[in-house]
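With one protein chain removed, the remaining protein chains of the complex are shown where they sit.
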Amino acid sequence: MTQEIKQEYRVLGTRPIRHDGADKVTGKAIYTADVKPQSMASGFILRNPHAHARIKSIDTSAAEAMEGVLSVMTAADLPDVTDKVADLGEGTVNLSYLSHNILARDKALYRGHAVAAVAAINVHIAEEAANAIKVEYEPLESVTWVMDAMKDDAPLLHDDVFTKSGGEQSEQPSNVSVHLNFQQGDVQKGFEEADVVVEREFKMATVHQGYIEPHAVLADWNQDGRIKVWASTQGAFTCRQQTAEVLQVPLSHVTVVPCEIGGGFGGKIAIYLEPVAAVLSRKAGRPVQIVMRRNDVFEATGPTPGAFIRVKLGATKDGKLTAGEAWLAYESGAYPGGMLGPGCMCVFSCYDIPNALVDGYEVCLNKPHIKAYRAPGATQAAFACESVIDELANELGISILELQQKNAAKEGTRRVDGPVYPRVGFVECLEAAASSDHWNTPLEGENRGRGLASGFWFGCGLKSSVVASVNSDGTVNLTEGSTDIGGTRTSIAMQMAEVLGLESDDINPRVVDTDNIGYTDVTGGSRTTFATGMAAYEAGRDLQRQMTVRAADLWECKPEDIQITAGVFSANGNQANFKELATELFKAGEPLVGRATVAPECSTNGFGTHIVDVEVDTDTGKVTILRYTVIQDAGKAVHPSYVEGQLQGGAVQGIGWALNEEYFFDGCGEMRNASFLDYRMPTAYDLPMIDTIIVEAANPDHPYGVRGVGETPIVPPPAAIANAIHSAIGVRMEELPMSPPRLWKAIQQNQNGG
Amino acid sequence: MTLVFIPTQLRQLTNGVEQLELDVRNVRQVIEQLETRFPGIKERLCEGDELSPSIQVCVGQTLSSRGMITKVAADSEVHFLPAIGGG
Amino acid sequence: MKDFEYSAPDDLQTATALLAEHGERARVLAGGTDIIVQLREGLCSADFVVDVKNIPELMALDYRAKQGLTLGASTSCSQLYEHPDLATAYPALIDAARIIGGWQIQTRASVGGNLCNSSPAADTIPPLLVHEATCLIQGQAGSREIPASEFCTGPGQNVLQPGELLVTLQLPEPAANSSSAYERFIPRNEMDIAVAGAASWIQLDASGQTIEEARIALAAVAATPVMATEAAESLRGKPATAESFAEAGELAKNAASPISDMRGTAEYRVHLCSVLTQRTLARALARIQEAGS
Partner (left out) sequence: MGTKQLVSTTINGEPRQFICEARQSLLEVLRDEVGLTGCKEGCNNGNCGACSVLLDGQPVNSCLVFGLEVDGKEITTIEGIAQGGEFHALQQCFLEGAALQCGICTPGFIVTAKALLDENPGASEEEIRFQLAGNLCRCTGYDKIIRAVMKAGEQMAETAAS
């Protein structure tokens, strides 16, 4: 179901078959691990087995001596890069942390931290050789829970990390790398005005992005010093920059070929393998491929932060929020640099709260370095805030939907971190929820309950480049730099087709390597259909401008006399659609090539509301999802099927996060469930169909009103499900995941009045 | 005049002043004028002569990637926010 | 993974000879769904792998009323549940075969392999126990038979000596008026290892009201799958009612001595013994009643 935007479109809103579809359903699509040049060698990485350890010595001689081994490396083979901070568009990265994470130097900071690597004629020999490398460790005390890592006596990960608080730095080194604080209005006064105040504390386990394709790379370091890298990356240019910076070579010496990518969700922006494969290749004199093992993907990449959050909200009898207070502690893993900022900015982002205080801490501990995961930091914050909103609604005796409608953020609402929202679609989402079939269908049966929760993600713009080459028949080859993870070739091509009056199929979109297109930021931040789509629109307008000038000669009129309506050019009796005019112009004169670069500097502000029905097996604590509806403002939904796909996929990742997914550490800081067997992502048999309602509140910052949609859908599910569990059995879950053992325990305590 | 919002954590430098109006054309002028009024505030917002990489400047609803040279209109708001990345 | 020699003999003699020759350094390959993962992850190693899927005896699937089931140790779970008669004769075993891994696992994994892997959480072992399966073991010296209940000796450990091979499992024809069921608890609905599992078999008297005999076996709550004898005996002569089942469920907890790990706490597992025992008893009863009606 789609609530229609006023303006009529010819291509936008239709559901053409994606351009790369045929390759992907026939097994022809080439992912990084599928690129296998004849001379290729295989790499394998040796990883640290301790949660925290000093590396005293590494002896690679036995590995080097083995038959079939071509090269061996350690961190000593990487340049010692300084603390320079590189801007990756989507956030920044400290290069020394990046380098030390790729190969540990003096200290290994988490189990799975890479310490050495081998290239051999096949992966089995590389593995045997890696296991023959002798590493002498001095195990150190470790810490894997954020609140423990904040204690004064906690094992210190870095003696050169200090607490940065508003640009000021602590005297003593600390695991706490960042302290943030936002205040708006007078919180104390706000709570005094409240008739009802609810305060709760929440714990959240570390979770992983869980993309099905493991990290993979093929690197070829030529004798001339030029490096070609085939990568599974969300951003070829970001990958190129990180690789070049870590290896200290000029950007022009590195070419990154973005292969088809098997999922990313934020976890394939930072690099892990590229410099290692490159150096192994330089030493071996041939291309080297590394494919990460699944357990290494869990133990050494991603994940997204475990957290502790306390939220306090106050409201008047008539349901108006008067004050909010939040205290957040987010882990950043082995190095500083995590998701605290967005967590703090999102915790109250759905509501108009006149008086608010947010206090946040980012903490290093012995886990892999935290990475973005779909609306990074927002899901944790929403779990806390939306659970308290639900409690508040219960106290006030009104429905959570009504409470949200009374306080929903809208155009002009000032967020606690300061900025004021432009036109946003949250109110429309809540209206759509209120009038949805799901919300209006009574739920019957024992131990069943309905929950609702909302969520927000900024969505960003950043930089994109496209080039449009017109063929002699008026079809267009569209060259772009945005890796296509979920059908963006098509959603971008459709925007060009719309402006030019062509069909989606008339456009031939190609994602090319870093030598063949202008700089383009990552496929992430919900930006690709929005920003690269905007570039495609602008490139189309560029073509129309050029064609107008040349049509003026053809039609013996002034360029400004030529009208373009629905892609059709017309002037003093002459008329030609794009194909006709392009064919005509091709016969005489220069070929037509359009181009555009954009850098929209705005958030696309995506709001969503989820409704879920659950049934709880009170004997076992197991939750079954009976029905699920995702409502989200997409701005103009370019390709509704793929918008629905984003909504459904994000919701199901959120369901997994809510119910079963977690990093399970034993007492020694060892992850005990680093496999798809025990890290329990939902299977098809765990779920119902996921219904979607697309709200279309046009984005004022895009020519077609498009908003980013990819991230918001993961934000509401854990809270929505917690609220549903509460309505089913009266038990408030304050810890994620709400796994059967945990829920069963809570049920027991509830029964014992505990 | 441009309305400049002081980040909460810098308000001890401004004696609690939360926002103030400045006559400025770009972010560099914002920071220079803040520094003359509230000495020490620049080093909290900048690394050398550039904005700190952990900070993103927001003018009205625009999250600028242009740092110090970001233009600010007379009627606009200026905020200094934590830099964020998405998935 | 370290390389090894591979052989797929088509008769028992050759197989047992190879196993005897390579002793501790040899591994048997049936469906491979456990052994290949263990070799790859270095949990075990081998210089010689004997693929036993070409040996007729190990691929047997022979059910005759009155005589019971002869199940080749390498016969896959999917062959088992695709057999027309077995769901009525040995429902607990079919319940288990249907839920091991996913479909791609079930087409390869075998009940014999599941037994030889000797995981405490093995889904097919409790059904083998309640159906009183016997293991036929072949060594070079000769063969021996032992009850399935005595096969496992600890996590990943069993009575097989180097050079010995599990050939078939013999399941007696089930008594009249009896049925069984297996259920495990997992957080997902598929693709999981049992947090706890229970198989129950009951036989009713002619009246169809009273329990004559019962057997209950549990998975993932001790070092090996275990019989809950006390619980089973409590049912003898009792009415087949929820009350009797609840009492048996409580007693089943006494058979459990679980550990806490990433799949569940000891406390939770003990609790699940009662839940799953009651549910499988009720299901077995329902199956008898369906057959009767």
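For clarity, chains are labelled A, B and C in written order, and residue numbers in each chain start from 1.
Just so it is clear, contacts are C-beta pairs under 8 Å (C-beta built on N, C-alpha and C of every residue); 3 or more make two chains touch, one makes a residue touch a chain.
Remember, it's a predicted structure, so these values are computed and weren't measured experimentally.
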According to the contact rule at the top, which chains on display are touched by the left-out chain?
A, C
Write down which of A:240, A:293 or A:463 is the residue touching the left-out chain.
A:293
Quick one: say which of A:233, A:648 or A:712 touches the chain that got left out.
A:648
Listed residues A:284, A:388, A:500 or A:681, member touching the removed chain
A:681
By the contact criterion defined above, which parts of chain A meet the unshown chain? Give residue numbers in ascending order.
15, 17-18, 20-22, 24-31, 33-34, 36, 67-68, 124-125, 209-214, 260-265, 291, 293-294, 485-487, 639, 641-642, 644-645, 648-653, 675-677, 681-687, 689-690
Quickly run down the residues of chain C that touch the omitted chain.
1-6, 8, 29, 32-33, 36-37, 39-41, 49, 51, 53, 78, 101-105, 107-108, 189-191
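Keep this in mind: only the chains that are shown with their structure count from here on.
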Counting only chain pairs that touch, give me the topology of the graph as line, ring, star, complete or other.
line
Would you kindly tell me how far, in whole Å, the mean C-alpha position of chain B lies from that of chain A?
28
Taking each chain's centre as its mean C-alpha position, how far apart are chain A and chain C in Å?
43
Residue numbers of chain C (touch at least two other chains):
none
Of chain C, residues touching chain A in the complex
1-3, 102, 185, 187-193, 195, 261-265, 268, 271-272, 275
Chain B contacts chain A in the complex at 5, 7-10, 43-45, 52-54, 58, 60-66, 77, 79, 81-87
Given the complex, residues on chain A that touch chain C span 124, 127-128, 619-620, 622, 659-660, 664, 672-673, 676-678, 680, 682-683, 685-686, 739-741, 744-745
